[in-house]
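Apart from one protein chain that is not included, each protein chain of the complex appears where it belongs.
Our next item is chain A:
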Amino acid sequence: MEKVVDIKRVTKKFGDFKALDEVDFSVRKGEVFGFIGPNGAGKSTTIRILLGILKATEGQATIFGKDVWNDSMEIHRQIAYVPGDVNLWPNLTGGEVIDLFAKLRGGRQTKRREELLERYKLDPTKKCRTYSKGNRQKVALVSALLSEADLYIFDEPTSGLDPLMEQTFQEDVRNLRQEGKSVLLSSHILSEVEKLCDRVGIIRDGTIIEQGSLEELRHLTRHHVLLETTSSLDGLRDVEGVHDVNQDGNTYRFQVNAEQMDQVIKFASQYPIQKFESAPPTLEDLFMRHYEGTDEVVE
């Protein structure tokens, strides 16, 4: 698979503070890559290095095979970026900003402009001073979606949008993927990443601690299981791979390591089961597993 974004052992220091420590990941052509991590973990710093706004202290980062610092002009012709905190000029209107960005990127697209303004319900005649955070974000989103870029970088793009707009945005990201575009989506909203992303990278304290497809990552963590029987399940707690058993009458809720699901089913089949439900771990589970200490990490 062709790598659109390739970051190799990138370290960024601000004075003595190490914001990124050998960050290493890649975004493949045509995929939506989710970049998750809490505030201050290094998401925005990584993105700013990719944009050539910050210079990596060590390591190498490329987009379309070109160096992000030295060849930034060429790269920027083919990317679109939406920051998490959109700061615009208070005395320009949204429409003016959209035109300015289009022109700076090269060309002044008008074809989809009205359609996108309508779609995101944005009034282009208002001065940016009067826009709320969500509306400023829409200005940047409309501008990004107007561009015919090959790579879209979104840094928490929906943090100011209402749920309806969030859905509109998610649809647009799916459309981009169908058109074969690549997307780097940094987000706090794990359900959004889960819905949209093919692969995920989790960053903590400036280091990528997990990276892969959701399937692969799920394999590393526990499923939620609910069992209802007519008799009590003695010995369930002793089955290998079973954790956090919660008993309510004859209803059992517990978690099972993905690899040991087989043993649980074999054990349960000895009993008269009325109900068996198994849910894969959510991204939130994956995420929390990395952030709630490491004492229970599954082998």
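Here, a residue touches a chain if its C-beta (ideal position, glycine included) is under 8 Å from a C-beta of that chain, and two chains touch if they have at least 3 such contacts; residues count from 1.
Please note the rule applied: contacts and distances are computed from a predicted model.
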Absent chain [UniProt protein name; select from "Alkylphosphonate utilization protein PhnH", "ABC transporter permease", "NADH-quinone oxidoreductase subunit M" or "Tol-Pal system protein TolB"]: "ABC transporter permease"
Given A:112, A:129, A:237 or A:275, the one touching the chain that is not displayed: A:129
Residue in contact with the excluded chain [from A:74, A:215 or A:240]: A:74
Options A:2, A:58 or A:85, residue touching the unrepresented chain: A:85
Absent-chain interface as seen on chain A, which is shown: 48, 51-55, 72-74, 76-77, 79-81, 83, 85-89, 91-93, 95-101, 103-106, 108, 123-127, 129-130, 140, 153
